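All protein chains of the complex are present and in place, except for one that has been dropped.
Going in written order, the chains are labelled A and B, and every chain counts its residues from 1.
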Amino acid sequence: MNMLRRHKPLLILAAVLLCLPLVLPNNFYYDIAIRMAINAIIVLGLNLLIGFAGQISLGHAGFIGIGAYASAILPTHFNWHPLLAMVAGAVGASVVAAIVARPIFRLKGHYLAMATLGLGIIIAIVIKNEATYTGGPDGMPVPALGIGSFSINGEKQWYWVLAALLLFSFWASRNLIDSPFGRALRALHGSEVASQVMGVDVVRYKVAIFILSAFFASLMGSVTAHYIGFVTPNIADFFHSIELVTMVVVGGMASIYGSLIGAVLLTALPQALSTFEGWETVVFGSILIFCMIFMPRGLVPTLAERFGGRGEDA
Amino acid sequence: MALLDVENLSIAFGGVKAVQNVSFSVEKGIVYSVIGPNGAGKTTLFNLITGVYTPSEGEIRLDGNSIAGAAPHELALRGMARTFQNLQVCMNMSALENVMVGAHLKLDRNLIKAMLRFPSLARRDDQLRDEARELMRFVGLEAYWNLGANSMPYGALKRLEIARALAAKPRILFLDEPAAGLNSKETAEIDELVQKVAESGITVVLVEHDMKMVMNISDRILVLDYGKKLAEGTAQEVRDNPDVIAAYLGSTV
Partner (left out) sequence: MSQFLQFLFSGITVGATYALAALGFTLIYNASNVINFAQGEFIMLGGMLVFFFLQAGLPMPVAIFLAIAIPAIVGMLIEKFTIEPAREADVVTLIIITIGVSLVIRGVIQVWLGKGTHSYPAFSGNDPILIGGATLLPQSLWVLGITALVVVALWYFFSRTLAGKAILATSCNPLAAQLVGVNTQWVLLVSFALSAALGAIGGVLLTPITLTSYDVGIMLGLKGFVAVVVGGLGSGLGAVVGGLLVGIIEAMAAGYISSAYKDAVPFILILVILFFLPRGIFGAKVTERV
């Protein structure tokens, strides 16, 4: 019984992912679903950092860029196997995160926002400028992802890959939150001094979750690059970082379901807005402002409370 | 050897000397109270001993080992736990989870195992859930075990902090005004709880304004005034000390 209750959300998500192909009419919709899943996984990782641990990052697209370009550059210029390149990218992003994290997380609030933002911008500038390897502002093609003669091709195959990744991320995030590590993370958000007194080395935990979210962001950067088959510096820019933070806060900080909902809604939004040619930025900004003023906790926790559910169960 | 030794402890904020040359020692297994008027430096003293502040001067020893300047999480590892005068409950978590955080150091904190929910870790967590619930019963909060901390009343939150501190299985527990803001019935209950805690073998260091409670349960009492030690001794000795009567107790006892 307890087992069933525990895994109910996971089973529901699995069912949705299984049934979705029945209603997706063509590759255009598959494509949107895939992008939603990619964003959802990144946002899950980012929400662990922002929502659960209460630390902001305005430079996460930088880590995505590291992964994407590792998957583009290493196989193209150095003949690495794409999987190895993907892992190398994720490790590289983690190392970058680890180097800056200790000094960064001694900072709070505005300073932390600024430091992460600066980091993201530096990564983006490096990508833009090292044209010999990255192709500069024009970007570069990315080889297909595969093992031996098999490679992942087409929207339908990618859909199943991402469905599996999403399920795993969802499951792992829930596990993490409901573990000694996850409780320490939430406790340092709730009261830093209390968690210290209980034995939580707060800087270590902030650093660990920052590295973890950077690792997953980089992996998903690689996946994005392979899926699209082409990568441009836009993937690492400030606006992309802001998009991801928006998904976190609109869906709901410290809410696993919120991460899914936020990613789904804001990935769909540009498609829905394509008729408003040019107004996307304005709408995006308005949503941010509106959400932060009227439901600062985000969509899912606010609705959950309104309809009697328990907020932190999400 | 005393469990806790404090020698010439001082801290200054800017020009204000909040604690000046305070020395005392706490024997194992007793209830040791720190009293004094508002602003006497009691909470600051707690913050110094538990590592929240770094002393400007002086020495603190636990079991004879120097701990002055150590970080709070290192002190927790050595068996120190505390509560706060102004509540420091994690309102983003459930009551039970708050207590579970107290046991942080007793658990497997591995990130990978947590994400993959290793069976050993899951089993220990389930077990901990029961222990935490038992602790909530011990402090009289069984009615709240399933609630979010943000939906608990003030008095319950004060007890929740005690339960959380106990979950760490400390050797020495610092309670900073556990009865502050409570009515006389609740105060009596806290009084009883502190005694229960002391009987379980935990050394208790208590800051409290409620004189009846302090005189009742303390083995020894330290009186602070303007950041300095005014007197120290048993309840009787402190009560009879003319300096104390003049400075502090004169009007109330």
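The rule is simple: contacts are C-beta pairs under 8 Å (C-beta built on N, C-alpha and C of every residue); 3 or more make two chains touch, one makes a residue touch a chain.
Small disclaimer: the values here were computed from a predicted structure and weren't measured.
Of the listed positions A:Leu166, A:Ile228 or A:Ile242, the one in contact with the omitted chain in the full complex is A:Ile242.
Listed residues A:Phe28, A:Phe78, A:Phe168 or A:Trp279: the one in touch with the omitted chain is A:Trp279. For the options A:Pro103, A:Pro141 or A:Gly229, the residue in contact with the chain missing from this view is A:Pro103. Contact with the undisplayed chain is limited, among A:Leu84, A:Ile147, A:Ala164 or A:Met292, to A:Met292. For chain A, the residues in touch with the chain missing from this view are 50, 54, 56, 58, 100, 103-104, 106-111, 113-115, 117-119, 121-122, 125-126, 129, 193, 238, 242, 245-246, 249, 278-289, 292-293, 296.
To be clear about the criterion, only the chains that are shown with their structure count from here on.
If you average the CA atoms of chain A and of chain B, the two centres end up 40 Å from each other. Of all the residues in chain A, the ones that touch chain B in their complex are 172-173, 175-176, 178-184, 186-187, 189-191, 193-202, 208, 212, 254, 310-312. The part of chain B that touches chain A in the complex is made up of residues 50-52, 71-73, 75-77, 80-82, 84, 88-94, 97-98, 100-102, 104-105, 107-111, 113-117, 121, 125, 148-149, 161, 164, 168.
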